[in-house]
Every structure is written in C-alpha cells, then in structure tokens.
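Here you go, one structure.
Complex shown without one protein chain; remaining protein chains in place.
Moving on to subunit A:
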Amino acid sequence: MTELSASSPVEPAPIALFPRQHRPLGTPARLAIEHVTLRYGGPDGTLAVDDVSIDVEQNEFCVIVGPSGCGKSSLLYLAAGLTELTSGDIRVDGHLVSEPGPDRGMVFQGYTLFPWLTVRQNVEYGPKRKGIGKAERRAIAERFLAEVGLGQFADVFPSQLSGGMKQRVALARALANDPSVLFMDEPFGALDSQTRGTMQKLLLRVWEHTQKTVLFVTHDIDEAILLGDRVVVMTARPGRIKAEIKVDFARPRAMDLVLEPEFIALKRHILGLLHDEIDEEH
C-alpha cells in the first residue's frame, strides 16, 4: 500500500466545510468492510472480491477506482447486502448487516427508476415504505427534487427524462430516504462527457449540502480525484486493495481543479498504479 498526500493547490477555504474529525479510539466507523471475500458460483467459481477491508468514516466521500471487471460493483452490492458474501463482515455503525436495508442507499449504474411512478412518487417511495405521512413525504420529495434541480419535472414519468435527469432523480430518491451510507456504482458511466461534468458538479454541491457518507465507484480517475476525500485503488480481478490515496484539495471544489498541477500529479500517480494492473493482465 502506498500513501500520497496532495497538498491543497488553492487558498484554504475560509471555513473548513467538514472538518474531518478523527474518530475516537474504540468507536466504530460509519461503514466497515472487513475482510470481505466473494466467490461467484460455489467453491470453484470466480473469485471476484478477495479479502477487501475498507473503513468509511462519517461524512467521508470515499471513491473506489479499478479496471473494469475487477469487482467494484460486486463489492458495492455486497456492502449494500444485495449479494451474499462468501466470508467477511459488513458493519454500519458497528452493527453487522446481512441483508439490504434503507440505511444503505444506492444509485445504480443502469436506470432503476420505477417506470410506473412519476418522478415525485419515485422520490417519495422510500419515505412511504417507512410509513411517513403524505404531507411530510411531499415536502421531502420537494426538497430533494429542488436539490437536484428537477422541481418542475415532479409530475412526469421517468420515460420522459434524459439519462442525466434520470440519474439525478435516482440520487434524489436515494437521499430522500436519509441513508447512513450512500453507494454509487458508476452512476454517470452511461452519460456523455458533457453531461457527466454537469452531474459531477451537481453531486459535489449536493454532497456539500447533505454531508452524506458516500462510497462511490468509478473507473474514471478524474472523477475519482475531483469528488473524493480518499481514493481506493483496486487490483485487476480478483479485486484486492492496491493503494489508498488521501485527496486533500479544499472544498468546495470547482471543476477546473483538474487543470491544477497537483491534480495532474495525483492523476499520474493513480494512472501508474492502474497501468501496472492492466499490464499484468496482458
């Protein structure tokens, strides 16, 4: 494992937005992935995730990068409880979890809005399952739709939205449920690069407002550094942790951060780590 700290390239923010508190000794991390292993299809099957441990702290934006097919999605599905793990533990605030639950929200790579519900009803879905009353549900939906800038689309069906808008609603829907941890599995992977940039900007802003604990998966290094407090680099299949890199750029971050020399140096470093992986495969 290598450690590399990038110093802040810009003036330190006047108020540190989220002073990352050091967790007192003995208290559990918000999300603890402990020695998790996944083998698809029995003892002789594909080893997709191999002994991965990651702690994600409260209010941290943690990004996983890795070559495609290395087990990033598998790891998120395990943490969300959607796939049964072969061995290891997943804990949220110290509590062992074994099945999916509303405390772990997810934005998927593909479009997963419920097509039979309007945009508003999609966002209200989680609060409704929790038994939250009509008026309060509506207020929640209003708030998060405004957060992602889609207030005026509340009453249309998802089929009438563009890809980027669908993922914004998916983000609003996950946030409306107020999860302890938010998983995002290459949520912008299917979008064109311009829309992706808009979405990254939006996500940065939303995250700065909502202070969620996020575990974000991508294969786009720019995206990883731009968004993350920390970047976890995974090896090619079977997925293991190759390196963890702290990203110290001040927040709020702007999109032109990618042009800063420090950003480029960090990118070169991560690219090198990933290239080792891809070269080893061939």
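The working rule: a residue touches a chain if its C-beta (ideal position, glycine included) is under 8 Å from a C-beta of that chain, and two chains touch if they have at least 3 such contacts; residues count from 1.
Operating definition for what follows: contacts and distances are computed from a predicted model.
The chain absent from the displayed complex carries the UniProt protein name "NitT/TauT family transport system permease protein", chosen from "Pyruvate dehydrogenase E1 component subunit alpha", "NitT/TauT family transport system permease protein", "NADH-quinone oxidoreductase subunit C/D" or "Sarcosine oxidase subunit delta". Interface note: of A:G69, A:G88 or A:P102, the residue touching the hidden chain in the full complex is A:P102.
Screening A:V49, A:C62 or A:A80 against the full complex identifies A:A80 as the residue touching the chain left out.
Residue-level contact of subunit A with the missing chain is found at 77, 80-82, 99-102, 104-106, 108, 110, 112, 114-116, 125-126, 129-130, 157-159, 170, 173-174, 177, 179, 183.
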